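Please find one structure pasted underneath; my questions will follow.
With one protein chain removed, the remaining protein chains of the complex are shown where they sit.
Chain IDs A, B and C follow the sequence of writing; residue 1 opens each chain.
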């Protein structure tokens, strides 16, 4: 019986390395590297021109933000289909605030827009957790409602680059050393989210809730409150993405962010976040977002016409979930073997 | 029990004219529809504008249906698809509603009149002329278009290809990409173009959304001034980039005039002055006299080239 | 449910339980109890789950709570846990009145609960499962994984089990899941530990280990509440026993002052004459034959069942018995071997074919496998015969109700309307629905997997009488049971499995506790 302790001894350095190699995220990272290598071999400027490198980092940044938010929500066995619409509303709010209140300092406007996103997320969260209604239905509803409100509010209006301060638009392209500022923001958000989800009690509770909500309730976890906060987080990140969207693209009409929700879910799924909650990481989701958009940009370089991009993305998503399934089966088998040998 | 509607007139003419742009929130259509409104005010009609939020091919159909039911005098629309709205338009015309297309046409047999902003040849030629002049008549160029299915875009691109082959053997059109008249997509597609084609010397974007997005990308990138950009744009959107040197020259007709002309054409149809057959002529307010050409088409005029020197004169 | 026979114990009527309870409750000692419930009531809609829940747990003592299915035991537990809020009554903890709004509050007050349903998070490691919400922390309030893992290993060692601390809870056997629940409760270091049927899925060895831990905790001065349907366990472990019936408190007595017969009387309100009334039946032709059945979970399983015969399939939990019958019935795949029914080979992995051939399987997990919870009694009763009820391919509600009425009455299912949801039924009543559903298919061979697990003595003997009658009518019955008395009492022949293999086949005469257990544990035999 004393053998139990030793046979399940902690992994050494080698063990950790092999665990890293087996991690789901590593696979996506390698796929990303592969895409980069192949594409750059074909056209060196894909990576090695100043703009190529910048766009590699810059293009996926907004998607990374909402993919991280989406991952947090999906981990709790929910889904937030309204993020695209939240981006639309917060982007427009950003523009409107600048256009009609030229005196407002830039950080205040940004903060207000992010808070607005958080508020929209809060609405989702309250409906889901207080009314105890499935999130797919609720956020499908708010996807429509938020976008509809946006269209009504915007009308045929439109925010142009000239309506906004140059300093704000500069955020869209500014760099800190070699890193675009927007990318830096995305990375900081990602690191914080990853730390919280991995190493804080409340972060782990999100996994527990997603793994089995009924058990979590019996266990005494504050399921409603945690789920609520997950939606607020998703809304906040979508709000931030909306602000950065405005800074980067300079023009906002009523369709900003349209259809991004499925891309965000797709990115999370490609990144190994299980659609039924309980497993996956925000890092994986972020990598999924980068891979998705990098492939999008790589295809034309590789000579595949624009039109086939959707098909490639589809294959990628399906391949990713099949891979997850295979990995899960393998892990189950390995564990049985381990326990047998320990016994 | 429908309540009686004003103007669905027995005695007086039914001057209820509704503009149906490809989508709302598009600066180009804001300008053209404003031109239409101005014309309609002049002849004391009722102006309205409805439209979908997103420019999808089927989205205009239910609007046409509704306008048919409401018995408006005329619909003035820019079609999202050459064929998709035709059946609805036919129903509208059967119900006595006149249908004028502008900017982007449907099949000639389904509408009454098409107000052509410029001939396709003229538009293709002015853009080819501008870009070949700017890049010194040799090297690689690419096209950033709107939706892959946009009728007018594709017609122009075909003509440009022919013109290039015939008259500019050293200029090679290496790629056509589609920004879907979406700002973000166009922006990203520009970035993609520059990477896929390191030797690219020029981009032509025959769409106002595309050229503005491309100009914005170029203006903050290292390609500014290196890669030439021209196409069809509006002065308001392009002013900044012409001033900072990203773009030297671009072309467009005056969309306000286009809407203005379309509204008068609709009035002429309602009045019964014209029926849309070749040779009909009508008076379009300040713009003067216009003649209906082949296939029920009315031509606005030649495209206008904007540059640093004249852009200050335009406010749309 | 009016009592059918005169009761010997106190028989409080449902209307006035409190007075009766007071008369039989032990005199209040001077020191406050660790936990005390007085006249707790709780209703769910129209269902009154609890009328007068009364219970007094002393520190340093193990208290048993017994009662028929639906007596309200689990409801009482969930009120203690703060999962449900009582409608009326008093709840004292250490002499002070408490009012838990959530399970977190009861946990904070030092109450650990093992629920009847496992509450694990399948995607998380077993270590995280044990420490969820109170993981050891290091700097910056980060979780200290190393420390957490060490503590988990310590707990496993104390419980004497080998489970990899990093493995996810998904795929754990029911027994292992229960062990994790126990580890979780122990790690809480609570003053009061409540266990709702923790042994239902455990084997003898595991039960012994659990008991050792429970006694150690008692000796440390904690109060334990133990719920079980197994009297032997109650007598082996507990100091005091409280009986409930119909949501009401019946009696509390020291374990030494009572016996099984008395407890049964108190539970059902009448004498239960015979628990295992197997009648003689004519053993006829062979109906089911399984040869060389092999899968990753079992190997070379041979068995046969004849008409009129009850074959007991005995073994420890985890021996793979359920897996064998699931494969036989076609729910699971198997790698090799044959299943023949009345001489005809059965297509593998096709329950429909098995049903057509005359097999019926009453699975071990009633709520998840036996019944479609969330739909009506009628739909459940006719689920397996729905194709036979059609006219020209069309199935109507009238046809369903017609058939359901017949079978519900034949098994005396307690329900007033046919569109009542089975999820609201008590365990025994649910088991009757499952049995009826399968008898409706008019099977030749009835396979029952733990047919009386977790159901009360009254219903239990009804089930036994039914099985016996069916055998008498010429059915072949294959009965998996982990309860030795049940196997020995009911079976004409006993097949014993261990670690996926058949280790013995014993005639009724040869089957006794020693012979079955030695074949099941491998003791005495060359392993």
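Assume contacts are C-beta pairs under 8 Å (C-beta built on N, C-alpha and C of every residue); 3 or more make two chains touch, one makes a residue touch a chain.
The definition used in the following text is that contacts and distances are computed from a predicted model.
Q: Can you work out the missing subunit's protein name as recorded in UniProt? Choose among "Dihydroorotate dehydrogenase", "Autoinducer 2 import system permease protein LsrD", "Na(+) H(+) antiporter subunit G" or "Cytochrome c oxidase subunit 4".
A: Of "Dihydroorotate dehydrogenase", "Autoinducer 2 import system permease protein LsrD", "Na(+) H(+) antiporter subunit G" or "Cytochrome c oxidase subunit 4", the absent chain's UniProt record names it "Autoinducer 2 import system permease protein LsrD".
Q: With touch defined as in the header, list the contact partners of the absent chain among those displayed.
A: Per the touch rule above, the missing chain touches A, B, C.
Q: Which is it among A:96, A:143, A:209 or A:252 that touches the chain not included here?
A: A:143
Q: Give the residue, chosen from C:283, C:372 or C:517, that touches the chain omitted from the document.
A: C:372
Q: One chain isn't shown here. Among C:93, C:355 or C:491, which residue touches it?
A: In the full complex, the listed residue that touches the missing chain is C:355.
Q: Go through chain A and note every residue touching the omitted chain.
A: Within chain A, the residues that touch the unshown chain are 79, 127, 131-134, 136-138, 140-149, 151-152, 259, 262, 265-266, 269, 274-276, 305, 307-318, 321-322, 325.
Q: Extract the touching residues of chain B with respect to the undisplayed chain.
A: Interface with the chain not displayed, on the chain B side: 1-3, 5, 24, 48, 50, 52-53, 56-58, 61-63, 65-66, 68-70, 81-87, 107, 147-149, 151, 154, 178.
Q: Going by the touch rule given at the top, which residues of chain C touch the chain that is not shown?
A: 1-2, 4, 41, 43-48, 87-88, 329, 331, 351-352, 354-355, 361, 363, 365, 368-375, 379, 383-384, 386-387, 389-390, 393-397, 401, 404-406, 408-412, 414-420, 437
In the analysis below, only the chains that are shown with their structure count from here on.
Q: Compute the distance, rounded to whole Å, between the mean C-alpha positions of chain A and chain B.
A: 37
Q: State, to the nearest whole Å, the distance from the C-alpha centre of chain A to the C-alpha centre of chain C.
A: So the centroids are 44 Å from each other.
Q: Mind pulling the chain C residues that touch 2 or more other chains?
A: Counting only residues that touch two or more other chains, chain C contributes none.
Q: Under the definition above, what is the set of chain B residues touching chain A in their complex?
A: 24-27, 29-30, 49, 53-54, 148, 175, 177-178, 182-184, 187-188, 191-196, 198, 212-213, 216, 220-223, 236-237, 239-240
Q: Enumerate the contact residues on chain A facing chain B in the complex.
A: 43-46, 49-52, 55, 59, 151, 154-158, 160-162, 172-173, 245, 248-251, 253-256, 258, 297, 300-301, 306-307
Q: Can you tell me which positions in chain C touch chain A when the two form their complex?
A: 81-83, 102-107, 115, 117-124, 128, 132-135, 137, 141-143, 146, 149, 153, 156-157, 160-168, 170-171
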